[in-house]
Structures are given as structure tokens and as C-alpha cells.
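What you see is the complex with one protein chain gone and the rest in place.
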Amino acid sequence: MHEIAYFGNHLSKVGSLHMQEFPGIVAEARLWQIVWLSLQVSLSAVALASLMGLPLGAAMAVGRFPGRRAVIVLLNALMGLPPVVVGLAVYLLLSRAGPLGQLGLLFTPPAMVFAQTILILPIIAALCRQAVEDAWREYEEQLRSLGAEGVGAALTVLWDIRFSLLTAVLAGLGRASAEVGAVMIVGGNIDGVTRVMTTAIALETSKGDLPLALGLGIVLITIVLALNAAAYLVKEAAQRRYG
Amino acid sequence: MILPLALQQVSFSTGNRTIIEPLTLEIGAGPSTIILGANGAGKSVLMRLMHGLIAPTSGRVAWSGSDARRKQAMVFQRPVMLRRSALANVVYALKVAGIAAQERERFALEALAEVGLRQLAHRPARVLSGGEQQRLALARAWALHPEVLFLDEPTASLDPSATREIEAVIQAFDASGTKIVMATHNLGQARRLGDEVLFIHQGRLVERSPVDRFFTQPGSAEAAAFIRGELPWV
Partner (left out) sequence: MGLTWRILLILLLAAPAYAQQKFITVASTTSTEQSGLFNHLLPIFEKKTGIQVRVVAQGTGQALSIGKRGDADVAFVHDKAAEEKLVAEGFFVDRREVMYNDFIIVGPKTDTARARGNDVVSGLKRIAEARAPFASRGDKSGTHAAELRLWQQAGIDPMQGKGSWYRETGSGMGPTLNTASGMNAYALADRGTWLSFKNRGELEIVVEGDQRLFNQYGVMLVNPAKHPHVKKADGMTFIDWVTSREGQNAIAGYKIGGEQLFFPNAAK
């Protein structure tokens, strides 16, 4: 009972503190450096994962090969990969004591991009597969009648539904910008080098500086919301244009 | 010349349902062939077997001549268009067919003019009306100059005036020498456009005769019932 009352009381204090400090937080140059790095890392990961995942998803949707259903189930399951597990695996890979240690990538932004790409690749591929499979049902006969098969046909469908694929890409972006487990382990949360929004929030929370952590959280959510809104408007405009 | 097309003991089943019983027939050049039958009789499956979209469970689909794949085209009941302009859709078909890049736009515009869609060349294909899209599908087929044109109930989803427009284009195809193979359950259309009728009932070819004789003196009880309007579906 005492705990609940204490927590409620504390929450309201946190809220009011945050309101006072928010303008100060936003004005900080270091905040924007962290935001910029977060965007670079997550957007790069989304770009790489899309480059690989969209064709992969389309191939899965259109292709027929033994074990196809097992691969689809696996891909769907991998959507739920825990970020911290991916982080650990990539750490062991990139560590000096590991197979790719020579590259010296650990504790740098490229390592974070690498980890996040692995994390969101299944999401983008699986959602793309679903979208292409649905579209393929509509397009298949006509395309085959015209003589388009295999890779060419898959790419044609992929390009035709490109605005619907935005949903898959946004899901990947959401996952990447929200996760902290992978980037914390492979990035090391180094001040000024690998500190991103989520790791900064984790740090400030563990330091007990809850108003600052909350402020950072709000900035992060606002940015993700803005990106989603922009994507939605693009999708709508395209729908009007291409039917 | 890829005709005549010979079906040798061709059958098609899925699971334990037989959709087409073993069928042997020959489709020759010249007369427009109408595949007539009630809904579910197997017309669409037969068309797809002939065009090569599905493989027969047994038997052989044998075209004469070489490269039969590229000398056919098919128009479906609902036109499937890419999210591009009308012109771009026809150009796409030409691209897949291997036509040189410089020629594609010219041939495409000719095809659009042939079906009366020249003005709408740059409109997004998907915002066109049902009838216009179906005409576009015919333009796309026309641009390929196929020897055989398959049509699977092309006007089933269209209103009467659009239907008339489509029938006019089909007749133009016929006049230009393309072999027409069309599935329909529309008796009037069959009479207007066809030269011979293949009547399909429950997956079997029940009757084959010139169109006039089929409608005035049907040889089989099923055909007679169908013409009277008593067999809308199986």
C-alpha cells in the first residue's frame, strides 16, 4: 500500500520536474548530437535491411522450393529475436577474440548498424513476403501469361506494391529506433561516439535522473511519430496518383 | 504457325476432384472457337490448360511449330493492370516479349489507338473504368500480335455498352487473322462472335458443332437444357 502511494506521489513529481526542465533539455547541443546519431544508425540499418530483406521476401513469396514452408515459419519466428541476444551474438562476432575481430568494428556506430540490420531483417522480409504473396495471387496469372516469370516477375510485383511495402519498412524502423539491448552491448554507450537515444535514456534512468530520461523519451517518440506521419502522407499521395 | 493445337487425353484433377475428364480434341486455325458451358463446368480450367498456365494431371498439350508460348495472349475476366499509366502497361508487355526499347512506345501507341484508348495513354491504368481497363488488356494483347488470343469471360463483369465495345475489338482481332478462343456463358455473345462451339458440361466435352447448328439443333440433352436456360450452373 505504502509502495503504491509512494510511486504515485513520485510520478507526479517527475512529471512536474520534467515540464520545467524540458526547454533546457531540448536546447542542449549534446542532445541533438545523440538524436542525429540515433537517426543515422537506425535509418542505415533500415536501408540495409530493406535492400536485402525486400528481395528476400519477394523471392520467398513467389518461389517454390523444398522446405519453403519451414523457411517461412523460421522467418516469422525470427521477427521476435530479442535485441539483447542479437547484441550478444554480434559482440562475440566482432570482439577481438572473435572471428571478425580484425575489422576493429566493436564499439563503433557501424557495429550498431550491423546488429540492428540483423535484428530487423526478418521483420522486413517476413512482412514483405506477406504483402507480395497477397499481391501475387492477383498478378500471377496475368504476368505468367505475358511471359514474365521468376525473378523478373517478383521484382515487377515488388515495385508495383512499393507503397504498401512502406508498412514493412516502418515496422523495421520502429523496432530499430526502439531497441536498446543490441546497441548497448555492441556500441558500449560511449559518450560522444556510440551514445544513442535509447542508451542515453537507459543511462539517465540508472543514474536516477528520471526527468531527463523522460524528456529524452518524449523526444524519441516525437521523432518516430513524425517519421511515421511523413510516410503515411507519402503513401496517400501515391495512392491518389497511381490508383 | 503454332496451330493446330492438339489436346491428347488431357485431364486435370486436384485432390480427389476431377475437374476435366480425359479429353482429346484439336483446335485448328480459322474459325473463332467458343467454349460454352455453365458456371463450374470447367471452361476456365480448360482455357488455362491450353494456354499453359496450369499443367495437366495427365495427357499432353501439343502445339505445332516452335515458341508457342510467345505467340499466344490471354485476357482474363478481371483485367490486371500494374500501377502505371495505360501506355506503360502495354510497353511493359512488349518489354517482357523482348521487343527492342526504341520500338516499344510506338507499338504501344498503335495498339492503344486500335482499341480507341489513345487519348487515355498517360492516365494511370487503375483509375480507368472497368470497360476501359478491359480494352487496355486487349490493347496489351494486340501489341504482341499473337496467333491465338484466349479470352476467359471477358465481358462478364461489364455493362452492356462496355460489352459492345469489347466485342467490337474482339471482332477486329478476328478480322486481322488472330485465332479467337473464348470462354463464355453468354449465349448471345457466343452467337455474335463465334464460328464453332465447344460445349463443356461437368468437365466433359459434350458437343462440338458450328455455332448456328448448335443453337438451332443441339445434339445433346445437356446442350438443349443449357440453351433453354435450365443449366445455369452444375
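A and B are the chain letters, set down in written order, and residue numbers restart from 1 in every chain.
The definition used in the following text is that a contact is a pair of C-beta atoms (placed from the backbone, for glycine too) under 8 Å apart; a residue touches a chain by one contact, two chains touch by 3 or more.
Because the structure is predicted, anything quoted here is derived from the model rather than measured.
Listed by label, the shown chains that the missing chain touches in the whole complex are A. Only one of A:46, A:81 or A:105 touches the absent chain when the whole complex is considered: A:105. From the options A:57, A:122, A:172 or A:188, the residue with contact to the chain not on display is A:188. By the touch rule set out above, chain A reaches the unshown chain at residues 2-3, 6-7, 10, 44, 48, 52, 95-98, 100-101, 103-110, 113-114, 117, 188-191, 193, 203, 205-210.
One rule holds for everything that comes next: only the chains that are shown with their structure count from here on.
Centroids built from CA atoms put chain B at 47 Å from chain A.
Listing the residues of chain A that touch chain B in their complex gives 138-139, 141-148, 152, 156, 160-161, 241-243. Across the interface of their complex, chain A is touched by residues 48, 51, 53, 69-70, 73-74, 76, 80, 82-84, 92-93, 96-97, 124-127, 140 of chain B.
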